[in-house]
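Sharing a structure with you now.
The complex is shown incomplete by one protein chain, all other protein chains being positioned as in the whole.
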Amino acid sequence: MVIGIVLVLLVIGSVVFHIFSPWWWTPIASNWVFMDSMITLTFWITGAVYVAVILFMAYCIFKFRHKEGRVADYEPENTKLEVWLTVVTSIGVAALLIPGLVVWGQFVNVPDDANEVEVVAQQWYWSYRLPGKDGKLGIVDNRLISSDNPLGIDPDDPNGQDDVVIDGEELHLPIGVPVKMLLRSVDVLHDYYVPEFRAKMDMVPGMITFFWFEPTRTGEFEVLCAELCGTGHAFMRGAVFIDSETDYNLWLNEQLTFAQLTVPDQIEVADNLVPGTNGE
Amino acid sequence: MVDIQRPTPGEIPPSEVPDEDLYHPKSYWTKYIFSQDAKVIAIQYAGVATGVGLIGLVLSWLMRLQLGFPDLFDFITPEMYYQFVTMHGMIMVVYLLTALFLGGFGNYLIPLMVGARDMVFPYVNMLSFWIFFLAVIVLVASFFVPGGPTGAGWTLYPPQAILSGTPGNEAGIVLMLVSLILFIIGFTMGGLNYVVTVLQARARGMTMMRLPLTIWGIFTATVLALLAFPALLVAAVMMLFDTLLGPASSCRRSCRWASSLTTKGAARSCSSTCSGSLAIPKCTLWHSRLLASFRICFLLTRARAFSATG
Partner (left out) sequence: MMVWAIVGIGALSFIVWAHHMYVSGMHPYFGFFFATTTLIIAVPTAIKVYNWVLTLWKADIHLTQPMLFSLGFLVTFLNGGLTGLFLGNVVVDVPLSDTMFVVAHFHMVMGVAPLMVILGAIYHWYPKMSGRMLHEGMGKFHFWVTFLGAYLIFFPMHYVGLVGVPRRYPELGDSVFIPDSVADLNSFISLAAFTVGFAQLVFFYNIFWSLKYGKPSGPNPWRATTLEWQTPQTPPAHGNFGDELPIVYRWPYDYSVPGADEDFIAQNDPGPVKKPQAST
């Protein structure tokens, strides 16, 4: 009897908690509003089922609790009810699955005009590579990674010379332009996750994974690693800024390309040949 | 299924095999320690599983101390936190839930509920408990080795689990894998018992459809586990090879797989996985898929089948 009351209170409490909860998703900054809509739809459907079933249980506990002389009804099978419940559940499941898969179809089909940005993860920081003026990312090989070549760009590939290298710093992206993030890991599993963008994907060493999104508001957003990668996993944070087009271009002009990264070495070498001269 | 007909005793089919003589223990050791009676084995399983589950419970408290009051407990470093996370997960899922549900309740209830005197392979049943006990000893030993227990997360993602950025990557992970291997061997012995007893040792008149749902749940879960655990065993062995023998053991295949998956344009870093010099990302594709998928597949299947008790 008490448990019946507690169940009702539990359900009411859960619903009230949900309605008044200040703990909700952070405001979205990308085009994936449909993910939020799907979550809301799922909350409605599952919430309705939850409330209905538990209130039904509480009702049964009240009405059919043991009293002197009470005998249970003997009804071991009710095929009609089973079929009806199966049909209703299937419809409920389909109501969740079909819109979900439609949105997933959008998620996996990258728009043709998306920019490409490579994200390189390693224990325990983020680096990025932009295709540069030629719009193509050059070939990379993890074996070429060194202190001069932090992302392992192949120096023989002409496409790689103008790739913009951002080593451990923040990334900037222009607002309103869809971007395909190409994810690469140097060592172990990582996951590029910005809560405001909603999308995330693991980086798996040995393959290139991707996800795409379109930023819809400016601001500074924190990047978190969402796949356990060692002791520094919780501290592997980064920052991504969504800028207006002018701000983005200003930022881009300040970044170094791969060619520029390797050039100072040549200057240093040259300077060392001339004693007494300071390097740049 | 409703039995409307209640057949006369003559209509129940005779038993398929003659009633075999049970093993009767004679000494204290064979009666209480190395007992072959499923009821005693069940209590042994339940006791050890609960004991190690209490360790898991304390680990969860330590984690909650850190999460609830982050700045208060300096002695909980991130390394230790990950060790708590890993050991809590592994203990609770494998050494508590599987051992208690299937080893504890299964051993006690299956013979009683199907109308048998004991399990069909009592000696193997006894061995299965003691191998489980050994697996628990090895697991607890990992708390006391240099470097401590592994902190790779209970999914033990390779290659992170055996790299220097993860706690317990020297000895802890080795002991964890050895413990898992032992557990799986012991579980297979026990699992065969449960399955064969349900299939073959039912009393006269006990058809499969007259079995209580508890038995159906335990039976299905055991079947799923018997199918899924061997893959985990293989993955654990492969990872042991990687840790102890070095990266060459599973390099080449992951390289071929990687090359077929590279996207157009950007980077082809297949060759990077096979560089002999770095001790890193050799086996990720095979291992991470194999280990994670099969473990989680098993885990999920068992969780669902357990919903069927009752």
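Read from first to last, the chains carry the letters A and B; within each, the first residue is number 1.
Note that contacts are C-beta pairs under 8 Å (C-beta built on N, C-alpha and C of every residue); 3 or more make two chains touch, one makes a residue touch a chain.
Because the structure is predicted, anything quoted here is derived from the model rather than measured.
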| item | value |
| --- | --- |
| From A:Glu116, A:Glu227 or A:Asp243, residue that would touch the chain that is not displayed | A:Glu227 |
| Absent-chain contact - pick from A:Ile139, A:Ile153, A:Leu173 or A:Met203 | A:Met203 |
| In chain B, positions touching the absent partner | 1-3, 6-10, 12, 15, 19, 22, 24, 37, 39, 43, 57, 60-61, 64-70, 76, 78, 81-82, 85, 92-93, 97, 100-101, 105, 108-109, 111-118, 153, 202-214, 216-217, 220-221, 223-224, 227, 288-289, 292-294, 296-297, 299-301, 303-310 |
| Positions on chain A where the hidden chain makes contact | 1, 3, 6-7, 10, 14, 17, 21-26, 32, 34-35, 38-39, 42, 45-46, 49-50, 53-54, 56-57, 60-61, 64-66, 70-77, 81-82, 85-86, 89-90, 93, 96-97, 100-101, 103-105, 107-108, 183, 191, 193, 195-196, 198-204, 207, 209, 211, 220-222, 224-228, 233-235, 237 |
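Just so it is clear, only the chains that are shown with their structure count from here on.
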| item | value |
| --- | --- |
| Euclidean distance of C-alpha centroids - chain A vs chain B, Å | 31 |
| List of chain A residues in touch with chain B within their complex | 76-77, 116, 118, 123-124, 136-137, 139-143, 152, 182, 184-189, 204-208, 210, 227-235 |
| Residues of chain B defined as touching chain A within the complex | 2, 78-79, 82, 151-153, 155, 157, 159-160, 163, 165-167, 254-255, 257-258, 261-263, 265-273, 275, 280-281, 284-285, 288 |
